[in-house]
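The other protein chains are all here in position, but one chain of the complex has been omitted.
By letter and in written order, the chains are A and B; residue numbering begins at 1 in each of them.
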Amino acid sequence: MADLPSDLVVAGVAPSLDETAAAKVAGRWRGSLGVTIPAALVLLIIALCFIWPIIGPVPPPTGGNILNASLPAFSPGHFLGTDPVGNDEWSRILYGGRASLEIAFAVQAIGIILGGLLGSVAAYLGGWRDATIMRLLDVVIAFPAFVLAVAIAQGLGPSELHTIWALCFFSVPAFARISRAATLRVREQTFMTAARLSGTRFPRMLLGHIAPNILPQLITFALLGIGIVMILEGALSFVGLGVPPPAPSWGNMIAQGQSTLSADPRYVLLPSAALFITVVCFNLLGDGLRARWSSQ
Amino acid sequence: MSCTPAPLRAPLAARAVRAGRLAGSPTLRFIIRRLLTAIPVLLGVTFLSFVVMNSLPGDAAQELLGAQATPAEIHQLEIKLGLDRPFLTRYWDWLHGTLTGHLGHSLSSGQSVGSILGADLPVTFELVAFAFLISLALAVPLALLSARKPNGIADRLTMVFSMAGLSVAPYVLALVLVYVFAVKLNVLPAIGWVPPGQGFGQNIRYLILPAVSIGLGLLCFYTRLLRADLLEQMQGEDYVVTARAKGVRPWRVLTRHALRNSLFGLITVVALNLGTLLGATVVIEDIFGIPGIGHELLQAIDNRDIPVIEGIVFVFAVIVVVANLAADVLYSILDPRIRYGRPAE
Partner (left out) sequence: MTESLLEVRDLRVDFRHDGRVVRAVDGLTYSLTRGKTVAVIGESGSGKTVSSRAIMGLLPPTAKVSGSIRFDDVEMVGLAEKAMRSHRGRGVAMVFQDPTRSLNPTMRIGGQIREAIQTHEKSSRAAAHDRALELLELVRLPAAKERLEQYPHQLSGGMRQRVMIAIALAASPKLLIADEATTALDVTTQAQIMELLRDLQQRLGMALIMISHDLGLAASFADEVVVMYAGRAVERAPTQMLFAHVRMPYTRALLEAIPRLENESHALLAAVPGQPPNLALREPGCPFTPRCPSATDQCRQHMPAFEEHEPDHQWACWHPCADAVAS
């Protein structure tokens, strides 16, 4: 770090100084919470949902014995009890988490790749190509996605795959917008002009120059969006899409639990709590990474 | 409900009136240009939904007659409803009708789409407006309290709670609220809706839980946004130093100077939100049994009631377009730098 802030920056208008100082004080406290703790929690959740059911003593989430219906928590063999048809609730939570997370990861991955590419290409090419792509995206955005989701549910039948398609209608345009904005910003920088002048062709440009500069923002956006996608998946379950029962997802567990809400709220509360905790962790992770990356 | 392409014409008319006062005819031209490019978007959206709905198995006739109907009966009804005509013809008819103000009639109930919309839209609007009101009314003071002492206790608490609030799914909140307030405490109704005509107090009562369900997420989002903007103003802007140099108390610097400038950004975001929010109300209306546009939409899809669906999709799309445009334009209208321009000196 070569220069010293000049007089005026140091004296009155010192956003960098003031804020950095405040952030440093808080950051020393928040820094550890910033990325490491949320990352650890996220990994824990993923391990629980994906790995533990395979290696641990977890009964299957479907095909339960009706005689075991609605057992309370801490019953022998079912530490969270069972659902109204006898499936182990803990197992449903774990497998449900797996389904919800799978869907969210897939949607965000497709979003980053497809949407990121689309937006970046649009921004880079500029002109009428940019305008056309953005118009098309506008159509998708203006389209009430719920109509589409319900239509898919009714036309093609609900399934995890179809849910992913429906949710991509939300994520791809969103990523395209972000990617386009980020690419526009990067495009103006001098190293880009230099690369262009030295004859770098587009794919190389994209991979070598653009991608590394917009990836942090896209990744942060992806992480912050996982929570949103998981919540949306739940919403879709309410209108008939989502993972079809009896296979559990947190979304469809909440939607189904609505009918027994007054009698036994835990069928709503348990998946809700799981969803909440997971979303919080992903949000904290996204926030922490954004703070870390933007202060560089 | 006057069904001239009112949503399209009204903004133009209003803007034209202000054109005299607007320093920037660039602004007017910008608006017109944007509205023009919105037309293909509207066409695209309505056409797309037409395509989607027609590709679904079954049609209105089948839904109306039920599973027991014979193919002959269905076919007869289809002719009666005009469903036997070619696809493009039907779209063109609809388009033509809409542009001249006739949105058609529901295939299931025969009611005019216009009157259906007229009944349902205000309900949803009331819900959404209520949610916005709650969220904005609380977001501003919370953001101010946070920005007053960054990293202080109020700030930390606000950040923690807003993070939590953002992470709650609206429908989860809805169900929890119903459980606590309706089932356990029995102070608020769980489902239903009372029109304002029949008692404003009751009307509000039925809307509280749904509005809070939607509003909490908004509240947290706006609080964080406003707080960040306020801090940026307070720490980075020269006019803040001037205000302090005058001896103005810090709270007043925050509210009279920074807040003014930050509100512009917030209003822009609120306008943008309006578009996306309409879709989100679908689930909430479903849970609380609110007879709004989302509820209507779900029913119409079930009934394959294409005119109703098209009408709703059209209105949604127009609102989204106008809201996005408003977000872009509001900033320039509110900012005195652009509103008053530079007179000769």
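The criterion applied here is as follows: a residue touches a chain if its C-beta (ideal position, glycine included) is under 8 Å from a C-beta of that chain, and two chains touch if they have at least 3 such contacts.
The structure presented is a predicted model; accordingly, all values stated were derived computationally and were not measured.
Within the complete assembly, B:257 is the residue of B:105, B:224, B:257 or B:304 that touches the hidden chain.
Residues of subunit B in contact with the chain left out of this view: 237-239, 241-249, 256-257, 260-261, 264, 335-337, 340-343, 345.
Just so it is clear, only the chains that are shown with their structure count from here on.
With centres taken as mean Cα positions, subunit B sits 23 Å from subunit A. The touching residues of subunit A, when paired with subunit B in their complex, are 12-15, 18-19, 22, 25-26, 135-136, 138-139, 141-148, 150-151, 154-155, 227, 231, 234-235, 238-239, 254-255, 257-258, 261-262, 265, 268-269, 272, 275-276, 279-280, 283-284, 287.
Contact residues of subunit B toward subunit A in the complex are 37, 40-42, 44-45, 48-49, 52-53, 55-57, 150-151, 163-164, 166-172, 175-176, 178-179, 183, 231-232, 235-238, 241, 275, 278-280, 282-283, 286-287, 294, 297-298, 301-302, 309, 312-313, 316-317, 320-321.
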